[in-house]
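Note that one protein chain of the assembly has been removed; the remaining protein chains are unaltered in position.
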Amino acid sequence: MNYLIIGNSAAAVGAVEAIRKKDKKGGITILSKEPYLAYSRPLITEFLADLVTEKGMSYRAEDFYKDNQVSLKLGVSAKSIDAKKKVVAASDKKEYSYDKLLISTGGSPIVPPMKGLNKKGIFTLLTLDESKEIKKNLKGAKRVVVIGGGLIGMKAAEGLHEAGIKVTVVELADRILSRILDEKGSSIFESYLKDKGMDIITSDSVVEITGAKKATGVKLKSKKKIVCDMVIMAIGVRPNLDVIKGSGIGTKQGIIVDNRMQTNMADIYAAGDVTQADDMLSGEKRVNAIWPLAFKQGRIAGTNMAGGTKIYEGGFAQNSLSVLGLSTISMGIVDASSKNGYEVITGSGKGKYSYKKFVFDKDTIVGGIFVEDIDRSGIITGLVKERYKVKDNKERFLSEKFGLINLDKTWRDSKLTKPV
Amino acid sequence: MKRVYPKEDACINCKLCEVACLVEHSETKDIFKAYRDVPRTLSKALVEEDGPNSISIQCRHCTDAPCIDACITGAMQRQDDESPVIVDREKCVGCWMCIMACPYGAIQMDVRKKDKHKVSSKCDLCPGRTMPACVEICPNRALFFEDRG
Partner (left out) sequence: MAVGDLKSNNYCDFIVDRDQERCIQCQVCVRQCPYGTNIYKEADNIVVSDFSLCTGCHRCEAMCPTGCITIRRNTSEFREHFNWKAADIKNVYKQAATGGVLLTGIGCDKDYPIYWDHILLDACQVTNPSIDPLREPMELRTFLGRKPDTLEFEEKAGKISLKTELAPQLVCEIPILFSAMSYGAVNLNFCEALARAAEASGTYYNTGEGGLHRTLFKYGKNTIVQVASGRFGVDKAYLDAGVAIEIKIGQGAKPGIGGHLPGEKVGKEVSLTRMIPIGTDALSPAPHHDIYSIEDLRQLIYALKEATDYTKPVSVKISAVHNAAAIASGIVRAGADIVAIDGVRGGTGAAPTMIRDNVGIPIELALAAVDQRLRDEGIRNQASIIAAGGFRNSSDIIKAIALGADAVYIGTPAMIAVGCTVCQKCYTGKCPWGITTNDPYLAKRLNPDIGTEQLTNLLKAWAREIKEFMGAMGINAIESIRGNRERLRGVNLSERELKILGIKHAGE
């Protein structure tokens, strides 16, 4: 059996580990566009602020590829797929044949149209190389504008802030972190970060990057102008579908996969940020570009590629974010209100910034937000995943001591008295 | 593999499991020193209580551990299916993805503001011991260390 994996991040590593559990002999080849062993992508912003070393970012031990007999092609990107011949053409002018193919090409940064994009000092931030490049250019920089107040934007802003830079975040929506928090959560973060010295502008967007050859400022839709030495585009990612063009692989926003992570083509699987897979809460197929799901999908794809049977029960949004010492964890449906038919319970814990929110769809818990007091939030992730039903006294979820003990005893026994 | 299983009906909320765990994971393993340490080592066992009911919760060392899936650095690892899930404190950067993922709430933040040290803290089944400290100390047989298949 001959396995080929395009991409070399979480999904790829998950797949390799799963394949090797079933198939010790088959050949595994990985085409890695980036010239690095698998690294922890979310840490590129910490790297920016020297909070982590390059070595410290490695996702697996150095011997990982050797131990798993993986032929790793660094700096080689896939160009096209010929599903009939079962070969992939690559940037090194070679053709790689496969019996089973995994596409885990991840995402590529979204760059919105605006004037002045051709200048120096404008960066996207998705790869270690980009992080390195930014770091190089940071010398002497005093002010940076980060476009996008989502997860990547805020992490980038944090990294720069930690590096001693004055950061201005420009967000199109009326609040930051709007995909992972509700209004209250966003406003807690906004005021916290402003207190820490970050500038945050919402309901506005950059229409032009000004400067001669190099970016020296931005012009906003509100006509406001901000002086800066660098602009970082951190709006988000979209599935990187370049390689599958013309291959016949079915896509919408991402590559459509079934619950075995297989595409519409036999022997071709996809996993990670590039996929549009089952979403548990909406019942539709969605792009859930988050690390845990990427790894898990990789693991499931790998198992199925190696002849096993593993079913993806669907994912849903889950996020953990810490910015300048304030942490939040949220899961499932977070921005819901009683207006759209949900039951919402909110409260706070001991901490100054503490905020808790739980969202119920009738009796079923479908989401939650934790700010500052995030310990034990995973219990809610588990309950959302299980579509746990809460009949009465939903307020108990707000209790500081909330735990498994507050849930159904029979359910608890089933979890705690046998292996899970 | 052998795992720690709580028996709720026998848990008397004394929290000696927490004491023993803290001491076992402290640098000196000396109860007096361990409690004077600043910051104090965290207990990886957590006794939950609700009225008269209580139960000691530790990492379940899940077969398909969601914390391993979620870990962005590879710090959360296990050697093989029969081994405990262990967090490599050197690799962990404190992103709390594991806390987000753990359906038992069995992972905690271990944060020291002073030196920006932040790592996840969880049960490692007490390497080097034949029986985890929490199980050994439990005075009412509310914790079992068994292979239940």
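So that you can tell them apart, the chains are marked A and B in the order they are listed, and the count of residues begins at 1 in each.
Criterion: contacts are C-beta pairs under 8 Å (C-beta built on N, C-alpha and C of every residue); 3 or more make two chains touch, one makes a residue touch a chain.
These figures come from a predicted structure and were not determined experimentally.
Colleague: Which visible chains touch the chain that is not shown?
Modeller: Hidden chain contacts in the full assembly come out as B.
Colleague: Determine which one of B:Cys11, B:Val85 or B:Cys134 touches the chain that has been left out.
Modeller: B:Cys11
Colleague: May I ask which residue of B:Thr28, B:Ser83 or B:Asn140 touches the chain that does not appear here?
Modeller: Missing-chain contact among the listed residues: B:Asn140.
Colleague: Spell out, residue by residue, where the missing chain touches chain B.
Modeller: These residues of chain B touch the chain that is not shown: 9-16, 18-20, 31-32, 35, 51-53, 137, 139-142.
We adopt the following convention: only the chains that are shown with their structure count from here on.
Colleague: Roughly how far is chain A from chain B, going centre to centre by Cα mean, in whole Å?
Modeller: Each chain's C-alpha centroid was found; their separation is 27 Å.
Colleague: Using the touch definition up top, name the residues of chain A that touch chain B in the complex.
Modeller: 10, 14, 40-43, 46, 51-52, 56-61, 291-293, 295-296, 299, 318-320, 322, 325, 327, 329, 331, 374-379, 381-383, 385, 401, 403-406, 409, 412-413, 415-420
Colleague: Contact residues on chain B for chain A in the complex?
Modeller: Those residues of chain B that touch chain A are 1, 3, 5-8, 46, 48-50, 53-55, 57, 60, 62-63, 66, 68-70, 72-74, 91, 93-105, 107-109, 113, 116, 148-149.
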